[in-house]
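Apart from one protein chain that is not included, each protein chain of the complex appears where it belongs.
Take a look at chain A:
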Amino acid sequence: MLRRIPALIRPRPFSGLPLSSGNWDVSVAVCVPPTARSGTGRTENNIQRHFGTGSCIYSKKDSQSVPANEISQKTAETQGDREETQKKNLLDILKDMKVELSTVNVQTTKPRGKRPSAGLQAAVSRHRRAPEDPPKNRNEFLSSELVAAASAVADSLPWDKQTTKSELLRQLQQHEEETRTQKDREKSKISFRHIISEMKIARSPSARVSTRPQHQIQFDEEMDNSSLHLEKPSDFKQRKGLFKGKRLGIFDIKAFADEAPETEASPSLWEIEFAKQLATVNEQPLGNGFEEMIQWTKEGKLWEFPVNNEAGFDDDGSEFHDHIFLDKHLEGFPKQGPIRIFMELVTSGLSKNPYLSVKQKVDHIEWFRNYFNEKQDILKENKVEFT
């Protein structure tokens, strides 16, 4: 499903983008030109459709919720109908955008000075907040009608047809991409896993061609925010902290928030060996006799502290009172009479027995309960009460 369109799309401007969060600024800026170009009346409609498939459009213009492809196609056709001058404008804008793409900060240069409407700005901020997507999503496809429409536009222009066409297509593709991301966010569960499982990974991704400008920008930033050579040592208190500033922006904390803890499988050899190596990291010669005793205790050579008469006695964590106070197990026996007296003697004896576990003691009492139950008739005969 994910065909690549290598010749037409020219992935150059995208190639390094995931490095910077400027990614979204760029794609937003690309969306601006339709506002600048088209008339005021229809503009609202168009814009909203362009950002379309998000939740807002479905709530407002539900009747017209046509697939985004179609809308884009219409746009392309209207573009085709425009006069020569407007085409020129369009091309200029596109060229402007190319310039902007190379700089990270898009906000400084607005195409043709028109400010985007309030609704658009809201959309912009929405995009900013959106998490970045892995690069695979870039390989979007455009429907063949769309490509045809774009080439029609390009044909109607007198200039270099190939470039115009590819530029148009690129723009359209960005709409597609947004559509896709927004859709994905709504049904995020199936998103990447699905895509990836459908993909075969080529050994060396060829999409990355020139990333140099990005890095150069980074180094420039580095010069002014991380290695402040001429700063005096007294200034370092005023420096911004180690953790303030841009991060890689690859991982999203929400993705791991609801993750269930891993199933407790027995640790593999790798994990065991890693733990062993880790233990040697802080292995230091023993500092004093007590530390030596700690080591012996851990090796099991020393009586465990605190020394008491329960050492080495493991009874499923039951406490001493469970061993001593066994009266609570006598419920259901008569409150008085010979059986009661007998059972009290039994519990008294059991409470002094150090060799039985609590469970064994309780079983012992239960055995008597059963025994007396079985002998009900004899007891009745002898007028001994038992219930």
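To be clear about the criterion, a residue touches a chain if its C-beta (ideal position, glycine included) is under 8 Å from a C-beta of that chain, and two chains touch if they have at least 3 such contacts; residues count from 1.
By definition in this document, contacts and distances are computed from a predicted model.
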{"item": "Missing subunit (named according to UniProt) among the choices \"Small ribosomal subunit protein mS39\", \"Trifunctional enzyme subunit alpha, mitochondrial\", \"Spermatogenesis-defective protein 39 homolog\" or \"Cytosolic iron-sulfur assembly component 2A\"", "value": "\"Small ribosomal subunit protein mS39\""}
{"item": "Contacting the left-out chain in the complete assembly, out of A:E292, A:D327, A:D363 or A:E385", "value": "A:E292"}
{"item": "Chain not shown, touching residues in chain A", "value": "16, 18-19, 134-136, 192-193, 196-197, 199-201, 203, 205, 208, 211-212, 215, 218-219, 221-222, 226-229, 231, 233, 236, 239, 241-253, 255-256, 259, 268-271, 273-274, 276-294, 297-301, 304-306, 311-312, 319-321"}
